[in-house]
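Only one protein chain is missing from this complex, and each of the others stays in its spot.
On to chain A.
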């Protein structure tokens, strides 16, 4: 499966995702500008991304715990998600998302 990620600088990257990986792990593995400091434990919000509106239904709504973590960033939009909470699957082949400023390594 492939995911298309637009980074904070506006550069577009097409990444090969592996089934069962967290989207955050794929983005981090490819060396993009993502801090992901808690490593996927849903304990920070430094893998914050905006899901392309066309993909919101397929990705689904954030959990209550994820909503709570989103309180710790100041650039939340209706399509905000934590990329560590999205699992790669064939159903998400072609997923498009944009990294939030609050996910930047120097954020």
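By definition in this document, a contact is a pair of C-beta atoms (placed from the backbone, for glycine too) under 8 Å apart; a residue touches a chain by one contact, two chains touch by 3 or more; residues count from 1.
The rule is simple: contacts and distances are computed from a predicted model.
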item: Absent chain [UniProt protein name; select from "Phenylalanine--tRNA ligase beta subunit", "Rieske domain-containing protein", "Spore gernimation protein" or "Ferredoxin--NADP reductase"]; value: "Ferredoxin--NADP reductase"
item: Absent-chain contact - pick from A:73, A:86 or A:99; value: A:73
item: Where the unshown chain meets chain A, residue by residue; value: 35, 37-39, 41, 43-44, 46, 67-68, 70-76, 101-102, 105, 107
